[in-house]
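What you see is the complex with one protein chain gone and the rest in place.
And now, subunit A:
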């Protein structure tokens, strides 16, 4: 299929559609509907459509994969991520659940023990707190407790972190909580390639995987490479990506924060202040500390950016691991964390804006830390 696709400017859409329809009619209709053709950058896809493609492709490839969650079927998904899947696969494989997270998460985990490959959707990760016992005590730990006798190939997914104006109970980031659990893998996609590749990797992974999406990213479009459009495209879990190379300071971020980090890096370069290297973590657990260490050895400075609370967070973990590694000797300044504010998320817009990091905060912190030098007083 990838041989058929070339840059949009060169290829004619009718011939692509024809070829695809012949080889895989169902996939053809849905994929062609999803992508938009941009004559400058080739194919673009929203994060939402990338996730939808991932689900569709994996359900097509393996009968045992099914999707379960609130409003995933007839409503086409609370955020439309599962749009069209009920029509394509039927009610046996796309299941609308009652509003009982603890119960349906446990049910999904049990079905994984018994040989199926469930994708358990939480409308947002905030609601998964009701089900966290099943995620941690049943899914994550059972392979170990059973001495390897029981397996749990389940994927948990849903939007994580802040949305917009949804206030305290609907804005929490769970990367640090799930990231601390041995037995789980945890991924946090930023762009469309991340979303498609990581969700496919998660579904194929025989371990329980937590996929932390972001509601505000669902509608954002990104270019998709030819490789990313393939139905066998996966992003390796546990490998970070250097989104922008730099030499003066390393910025490590995950999820939506990657976008702000890139904006800050561009701004600072334009102002002639520094060339920042931006690392997109992609995975929270396992954390690709090697990529970060390698970068710090090159740039000698590090800031982390995340949407979650500061205490005991992803940035805290990176700081600790850097301290314990050979990268410590290469630091010209202490590592700085940029995080969400240590408060329940406020509703008023001006306050909510102050509760999460953005391009301005990142730029300000980088400018400040560039002035620092270890030992200089």
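Everything that follows uses one rule, which is that a residue touches a chain if its C-beta (ideal position, glycine included) is under 8 Å from a C-beta of that chain, and two chains touch if they have at least 3 such contacts; residues count from 1.
Basically, contacts and distances are computed from a predicted model.
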Handout entry: "Cytochrome b-245 light chain", "Nagb/rpia/coa transferase-like superfamily protein", "Pyruvate dehydrogenase E1 component subunit alpha" or "Immediate early response 3-interacting protein 1" - which is the UniProt name of the missing chain
Key = "Pyruvate dehydrogenase E1 component subunit alpha"
Handout entry: Absent-chain contact - pick from A:78, A:129, A:150 or A:341
Key = A:150
Fill in the blank from the handout: From A:46, A:124 or A:138, the answer for touching the chain not displayed is A:138
Exercise for the section: Kindly note down the residues of subunit A that lie in touch with the hidden chain. Expected result: 66, 92, 95, 97-98, 100, 102-116, 133-134, 137-138, 142-151, 182-183, 185, 205-207, 238, 285-286, 290, 324
